[in-house]
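Written out below as structure tokens is the structure these notes cover.
The other protein chains are all here in position, but one chain of the complex has been omitted.
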Amino acid sequence: MSALPSTSMFVDVRVNGERYEREVPARRLLVHFLRDDLDLTGTHIGCDTGSCGACTVHLDGVPVKSCSVLAVQAHGASITTVEGLAGDEQTPLQRAFSEHHALQCGYCTPGMIMSATALLEQNPTPTEDEVKVALQGNICRCTGYWNIVEAVMAAGKGSA
Amino acid sequence: MTTVETEGTTTLQRGFVGQNVPRKEDRRLVEGQGQFVDDVKRHGMGYLHFVRSPYPHARILSIDVSAALELPGVYGTLTGDEVAILTDPFFQIAAEPGGSMKDYALSVGKVRYIGEPVAAVVAESRELARDAAELVMVDYEPLDVVVDARKSLEPGAPVLHEECGGNITYQGVWEWGDVDQAFAEADHVVKITDLHFDRFNSTPLELDGALVEYNRGTGQWTITTNNQFPGFAVIMMAPAMRVGTDKLRFVTQDIGGGFGNKITSHPQLVACCLLARKLNRPVQWTEWRTDFHQSMSHGNERWFLDTEVAVRADGTMTGFRTRVVDDAGAYLRYEPLGGVIWSQVAPGMYGWRNIRLDFTQAVTNKAPCSPNRGYSRMQHLWFTERIVDIVAHELGFDRVELRRKNYVQPEQMPYETPNGCVYDSGDYPASLDLVLDLIGYDTIEQRREEAASRGKLLGFGIGSTLDSGTNNFGQSQLVNPDLQFSGNNEVATVKLDIFGEIVVTLGTTPQGQSHETTAAQVVADILGCDVDAVHVRAGHDSYWNSHAGFSGTYASQFAVTGLGAVKGATEMLADQMKTLASMVFQCPKEAIELADGFARIADNPEAALPFMALGAIPNANNAGFPIDPPPMNARFVYRPPFDVPDKERKFGNLTLTYSMQIHACVVEVDPETGVYEIVDYAAVDDCGVRINPKIVEGQVMGATAHAIGAAMFESFTYDDEGNLLTPNFYDYHVPHTLDMPPLTTAAIETPSPFTPLGTKGMGEGGGGGIHCICAALQDALRATGSPIVTDSHNPYHRVFEMLRHPEHARAKVEVTGRSAT
Amino acid sequence: MKLEGTKEFDAPREVVWSVINDPSKMAKTMPGVESFDIADDRHWSAKVKVPLGLGGLKMSIDFEKIEERPLEFAALNAKGKGVGALMNMTTEFTLSGEGEKTSMAWEADVKIAGPVGSMGQRVLQPIINQQVGNVLSSLENEVEAAKAGAAGA
Partner (left out) sequence: MLLREVSYARPGTIEEAVALLAEYDGARALAGGQTLLNVMKQRAASPDVLVDLAGLDELRTITVAGSSLEIGAMTTLASLIRSSEVEVTRPILAEVAGTVADVQVRNRGTLGGNICVNDPTNHFPPLLVALDASMTVVGVDGERVVPAEEFFVGVFETTVREGELLTRISVPAGGKGTGDGMSGVTLGAHGTYVANAAASVVDGAWRIALGCVGAVPVRATTVEDALSGTEVEEAAVRAAVEGVGATLDPPSDVHGSADYRRSLAETSIVRAVLQAHDRARG
């Protein structure tokens, strides 16, 4: 990538295993790049301050808020969005969300699931407190979180 | 998680109904395949950005859009001057003086709150639209500001809407029983100078938005939007835009939370429509978080002044009187209905027969108020719960016994309130016992001592509330006798398609209330088929012929109106299926039963037609029938049984059902900092028959979380200059996982005698969490000078103030009465 | 937001007065002034870039002297317009003291609106205190300079 400042950059990223090469304005946030340029609209926007976590994706395997990353910063990175989780089958966590009624309107759900997926990858059987800490950066306005924590615990136990 | 159920007959045999059927909505949502408004794109669409007022009150001297228009990639602009020519002011629900208010899609001549849209810009990208909006030069002449509703009523206060001749939008005295008599006979009178219910809303995570397309050929707009009450939006928009209602097609699939806050987006939708026509291209608008906080659907802030409560020596509360000042914000968008909807629960859960409220609603230089979960009743129920706890606190009654004694009793059900509302069913004392059991009330004093040994002040509180569901819109005539609204309705269509699919279409716009699932449960039980065989269309489309004037998702009513319509339509279809089967089998219709996906002769199960055959006949194989086979297609409009209220006495049944919630919590306060934590929480809910208990519990949990947020963290606080101090999630703290207390829930079922399924609406709750947290704080602070809690919102610094200066709160309460005089 | 304070100068009132009444001298006390333009003795304007650390806040500010009682009292109004912020500030200076000592009591009423006003509430007050501090210390320098100048004359 050029070391000279420019208002527009060539970006080469892998998203959900697929390679995308695009010229992107430097000011465009990763979340808008995913939603508007790549039509991956499962990643949502709920605030303007990096507070709500609805836009959480995995950047090189790590959960980040895609509203607080420039698309150009993702150059060369590998990204997973909620669309990239389920193959022919849903993941145990996705099933657990449904079985434990961990979603209502479903708007925060992709971000929640991305945060929880990252947790379970590092820590397959988290304690309740570990789950709460892992999801603290994700706001849900429908459920009060109780069923979400329950679902992640269940998926962790593999009982989902 | 305990669940207790009382005996209750329901009008429907239970199959899928009553089961925790997994939600049909979930598959798409957990895979990120939901379709929310901002997900929808069209070729050549332009992005709209509003230019918003930085002043809370100012005259607009001029608006210059030329610099914005010169920016490459900008498609066009819209200003208030154009809006004033192209549209009429929105219809006002209010009578005089509020009725004279002129409210447009964009400011015309004046701005009245920070964040008010004064112009709109459309450009080829979101970023560019915002760049261009910054280039719109607006010249303002700042005017004096008033942010306190009490001050806005004082002579000489800045007037927001000159055409209203002042800041009052609605005023009315609501009096029932013989209040003076009640006070004359009272042994004690408890007086409270002022109680304040704070301003906040549910801040749905998805913001408002729309994608609007204009069809030049037909003159019709297609409005893909997350507005949650299209039936209301269209009657606001069509007359203002001078078109017929069918020219405005509303389409929605998934909505990211609403809670009432997405009912009044009609001004922004009109701006989108005008620009889509002006620019001849699809126009996309998505609100931003700060825009929402500054301008959208705040919950009503309300003052209760000079309150008096009449109490007998034995603790019987015979009446209360108070002076209410309701803060509507800068415009009436759904108001002044908030000025009446509280009267659905005028006495709360109590037997008060003598009530007087002198109700005044005023405008201020703050965001307009509109429905918010628990709309208007929550404020009033907080008031009734507060005065009950303050009476107990001041007169030394036990809070639990005082409630038990004064609650409306089960044998009184159905109970007619002093203002003619009918509480359909419920057992409040039993619910109280249950919640006390869940929270371990008998151990509270031990726990108080244990906490004290850790230097903490422990407090216990109760909040008992009603969620009145299924409005009688006739109540609007109590604030404006000239209005021609009454009753309520909802529509559903159910059909059997050519290959035997059962297809259900709803008139509602759910935002997480699981309508696809609960509707399918009801249909499956009536048609005797599997719930998976029932396809309920996702979302809403006003072209589907499945909506009526009151269609939408609001005011706790789907379980009654929505499912009432589904039940009606499904029973019509079942009758058609039986009729057709009886034509095929040449037997009487009564001999046919629907079971296991077949229409069969009850006592000869071999003679069975699969649904596929029934669907095929009228659709594709109808020759040779002597008479027309029934169409396998049914549309039903459910209409709840209502009369028009008596406008003189402000008397009548304003709502059909009354779910009941009793919440209890235990808090621990750090006396050095005012920081407190909810260490235990229990909620008991009775919403009659539960179609899907897990979904019901989900709603209870959500309402509880909103209440906890409002009580502890969430407030739309303004400074005296009219700046919103909490315009984003940095300063408006929404509780997250680590902020939530342990919760136990339980349910009681007392079926409603008035509804098709014995169900009651229940989505909103009554703000029980706010009330029980206030009560728990008041209890905890007994140890430090016994302040009373007079505000619904108690952040740490306010608790600290009560700890340091209990005398300030003490000065607000006084007890008089025979003994004293 | 209202701020007030008192500033002591080791200079006669005339000198202090000459400074706070001289737009070009006052301009030197303001943070990040890029250009300055005097319309008449009651009206002047400045283009400033207030250093806010995360990126300067560009503003054009119009000043108007709204009241003055020589050697005693002056009141100034400053209206600032910038992308992202609007500022309206009224400042009053009251001078007292005899001989070589002057004490200046000042009051400022600052209103800030726009994104900066809305997002910056929790940091706005410290920022303003800080800017006021800078203004007062550079005012002291100006007074010293003027004193030296006067002595030299």
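Letters are used for the chains, namely A, B and C, taken in the order the chains are written, and counting of residues starts over at 1 for each.
Everything below uses one rule, namely that contacts are C-beta pairs under 8 Å (C-beta built on N, C-alpha and C of every residue); 3 or more make two chains touch, one makes a residue touch a chain.
Computed from a predicted model, the values in this text were never measured in an experiment.
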Write out, one label after another, the shown chains that touch the chain missing from the document. A, B, C
Among A:T56, A:Q90 or A:T117, which residue is in contact with the omitted chain in the full complex? A:T56
By the contact definition given up top, give the residues of chain C that touch the hidden chain. 51-57, 83-85, 115-116, 118-123, 125-127, 129-130
Since one chain isn't shown, list which residues of chain A touch it in the complete complex. 1-7, 9, 25-27, 29, 31-32, 45, 48-50, 53, 56, 62-65, 67-70, 72-73, 75, 115, 118, 133-134, 136-138
Where does chain B touch the missing chain, residue by residue? 126-127, 129-131, 134, 288, 290, 672-675, 713, 715, 717, 725-726, 730-731, 733, 735-736, 738-739, 795-797, 800-801
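We adopt the following convention: only the chains that are shown with their structure count from here on.
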If every chain is reduced to the average of its C-alpha atoms, which one ends up farthest from chain A? C
Averaging only over C-alpha atoms, locate the centres of chain B and chain C and give their separation in whole Å. 50
Inter-centroid spacing, chain C versus chain A (mean Cα positions, whole Å): 49
Taking the mean of the C-alpha atoms as each chain's centre, how many Å separate chain A from chain B? 30
Listed in rising order, chain C residues that touch 2 or more other chains are 119
Chain A touches at least 2 other chains through residues 49
Contact residues on chain B for chain A in the complex? 20, 22-23, 25-36, 38-39, 41, 126-127, 202-207, 254-259, 286, 288-290, 511-514, 694-695, 697-699, 701-702, 704-706, 708, 728-730, 734, 736-738, 740, 743
Contacting residues of chain C [partner chain B, same complex]: 83, 86, 88, 111, 113-115, 117-119, 121-122
Interface residues, chain A side, partner chain B - complex: 25, 27-28, 32, 35-36, 39-49, 51-52, 54, 81-83, 85-86, 90, 94, 97-99, 101, 103-110, 113, 131-133, 135-149
